[in-house]
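Just dropping this structure here.
In this view, the complex is presented without one of its protein chains, the others remaining in place.
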């Protein structure tokens, strides 16, 4: 349930307001250089603090507690732990009676018969993406010269990101965004024709990220409006390079060696400062309320590095699985 | 690689031009009524023959060869086999030298060092979706009063499907389409917060279908342009019903009991009658060619029943897994 | 439930008195020579007919229905089917009321609420081992120069097998046996320290064979009576060869390059011609009865080739998994 992958397997655990969040990585080859500084750059990119992101100061110090010896992976499972600091639980007490719209409060309560840790979303918190980012750093090392790059290309429907954020701050309402991810230097042959198509494996990983509601590969939804003669990418050499790349680097579920790219839809954060309505279990009526606590107005700003991580994890696993056959 | 699911597991096998294609279903509860007639309706919906679909006459007679006794499932693995008839292999000899654009010819050849059965796409053929549809029929029985309904809502970018098909036939060029799938009566609580979110599990299954290049849940890509106060669905009663349904029935990766819906992008079939260009391994140059054989101009017409099957399979598995917890 | 392996995955299906039994193999590398004659030798070794085995004439003709093209594996799933012939169902009607001691009649009925195919054990029948043997033939091809050899070394507690069988025939009572399996030329490094130790993976596969009740690796149970100074195998060269081999080729769950060997305990077949007692659901009393039908007096005679297959399947998977790391 909380594990992804077949050979390169990652499991995340921990809660937003518990002692720590962490990732366990099994199946990582031995002999890869890893130290705690390797995580800094990607953790910084995920951090809140920029305009439009939550002022909650998360100090993300990775502690490698297993699987690394003398600065190199040993082949044993790698656990990376982030202790939680700066936690204010009191903010969340109201959730018990008033499930926040858009959040998982209502479904978690039903699913776990009320036993879930509701503080800050508990195990469901976006805080857990710090663990995914950490696994991504390790995955990227396995990928070696394969390059993954994601960026926010639209916020609130606007390509001028800064303006969109500024407007969100002014209006005090959260906004969504569009993230694009591009991968270069993939070998031909990753993925399977059906159940483990590259699209299946990547989308599975990407939809693990909170707030993602859509994904499209290559021309994606605009391909529905194209003709076959337009959409087909002519192969122009023996290496399989194509003239166009509407397929996004994938044919029949398998990488074709051209750039792999996809776009993902990030919904606006459910925690908006605006007044909202929800069912109140205490009063047994629909009532107005306002979300308290420290939250992001544009979570899409923090998604690119998480999307890269998810893609890197999926691709590292495909690479290790496909070496075999 | 060719298996989907954790408890309700399906595996597909066979080739387009081999003796048969088939599905193996493990983990199906005992005591469910199944007979060969149960498959007729969905197999008919998948069949070619309508305007815009291939004139290849596929006679899909399911043979249940295990797991059913006296008309009921036994709890043992269920195998359903479709013998291939009406096969013309000669059409495909040219593929060896001229990998068809948009098809998997090139990648399969590389991935399997030329050992793949290239006739009609071999194991990668859309023919295998007959096995997915058969598994879907069994999955729907497990789902009982949960209703799944998919339909083509756009062809070639046009909501008037018939006109779009007619135009494609006139222009002799394949076209894509948009399929929408809606599921009613799902219980609250299916899915997990991260790696097995409902979106992860459904998208994994849906991208197993050839020609799918995008998926969006609820408001999907249009959510990127919305504000949090607009997108959030106000909870209006103790059962979790919501005023709007932008989330598409899923919060935090978990079903919320409201209608689950998603849309999928179907690209135009790679086999278009139009002249195309590709690399020719014999002449070592880019050359023009025309795809021969019998093909669909609008494969999207045949996708809805396959999408329903994929969704039913994913949901049956989620239902069986989540009963536990 | 009916699948074994992580990369080289086999699934078996079918029933003793249904249309067929079969095996599905996923994850087999492409380019391996396979034809139907390759199965003959091992299938012959499994066949009944020798003194002490059932006179039921099983004609085991493997039909490869997928995954092989032009005499070579394609990388797609391989299905091998054995049609059932020579089936007499009437023999088994009594089982419904009088669950046979030692057999699974009682537990299957409870587990599947009476929906199981009870004829000849249905999916639980020893007949299914023909599918395991077929998978073993494919696995042995992957193992290449790794040699696996199993033989019956005791029947009814007697090392003179022939005499033991003769006595069983005279006494008309089934007997057990001891099978030893030896594997040469394994590389160092297969297996994992804990959950996927070589012993874990092999024993998991071996206990899949009906009638197996014990397994021991190397000195096994006699090691419980040894001292450390006796049991330890001194390493005598840089390649890891050891002076003795009490460990059976496995240290800390991982192959050490020396011969791997294990012994397995085969219980006497539950179907003995002797009169027995069991609960009768019709009369609600313990009653005497005699098993009818055609059965083996010493099933252990047929176990070696199945044990080889199970070991080969487990080792092929370990080999493919460990290539990675």
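So that you can tell them apart, the chains are marked A, B and C in the order they are listed, and the count of residues begins at 1 in each.
Everything below uses one rule, namely that contacts are C-beta pairs under 8 Å (C-beta built on N, C-alpha and C of every residue); 3 or more make two chains touch, one makes a residue touch a chain.
From a predicted model like this one, the values you see are computed outputs, not experimental measurements.
Asks: Please pick, from C:123, C:140, C:182 or C:302, the residue that touches the omitted chain in the full complex.
Replies: Considering the complete complex, C:123 is the one touching the chain left out.
Asks: Thinking of the whole complex, not just what is shown, which of C:43, C:247 or C:260 touches the missing chain?
Replies: The single option touching the absent chain is C:247.
Asks: Pick out which of A:48, A:62, A:75 or A:101 touches the chain that's been left out of the picture.
Replies: If we include the chain that is not displayed, A:75 is the one touching it.
Asks: Can you list where subunit C touches the absent chain?
Replies: Residues of subunit C in touch with the missing chain: 1-4, 12, 99, 101-104, 106-108, 110-112, 121, 123-124, 128, 132, 154, 156-157, 168, 171, 173-178, 188-189, 192-197, 199-201, 203-205, 207-208, 210, 212-221, 223-238, 240, 242-243, 246-248, 251-256, 265-272, 274, 276-279, 281, 284, 286, 300, 321-322, 325.
Asks: On subunit B, what residues meet the omitted chain?
Replies: 6-7, 27, 29-30, 75, 320-321, 323-325
Asks: Could you pull out which residues of subunit A are in touch with the chain that's been left out?
Replies: Considering the whole complex, subunit A reaches the absent chain at 1-3, 9, 11-15, 18-22, 24, 26-27, 30-31, 63, 65-67, 69, 72-79, 81, 111-113, 115-117, 122-123.
Operating definition for what follows: only the chains that are shown with their structure count from here on.
Asks: By C-alpha centroid distance to the whole-protein centroid, which chain wins?
Replies: Nearest to the common C-alpha centre lies chain B.
Asks: Of all the other chains, whose mean CA position lies farthest from subunit A?
Replies: Greatest centre separation from subunit A goes to chain C.
Asks: Per the centroid of Cα atoms for each chain, what is the distance between subunit A and subunit B, given in Å?
Replies: 25
Asks: So, what's the distance in Å between the C-alpha centres of subunit C and subunit B?
Replies: 37
Asks: Nearest whole angstrom, what separates the Cα centre of subunit A from the Cα centre of subunit C?
Replies: Here the centre of subunit C sits 45 Å away from the centre of subunit A.
Asks: Could you tell me which residues belong to subunit A and also touch two or more other chains?
Replies: 321, 325 - these are the residues of subunit A that touch more than one other chain.
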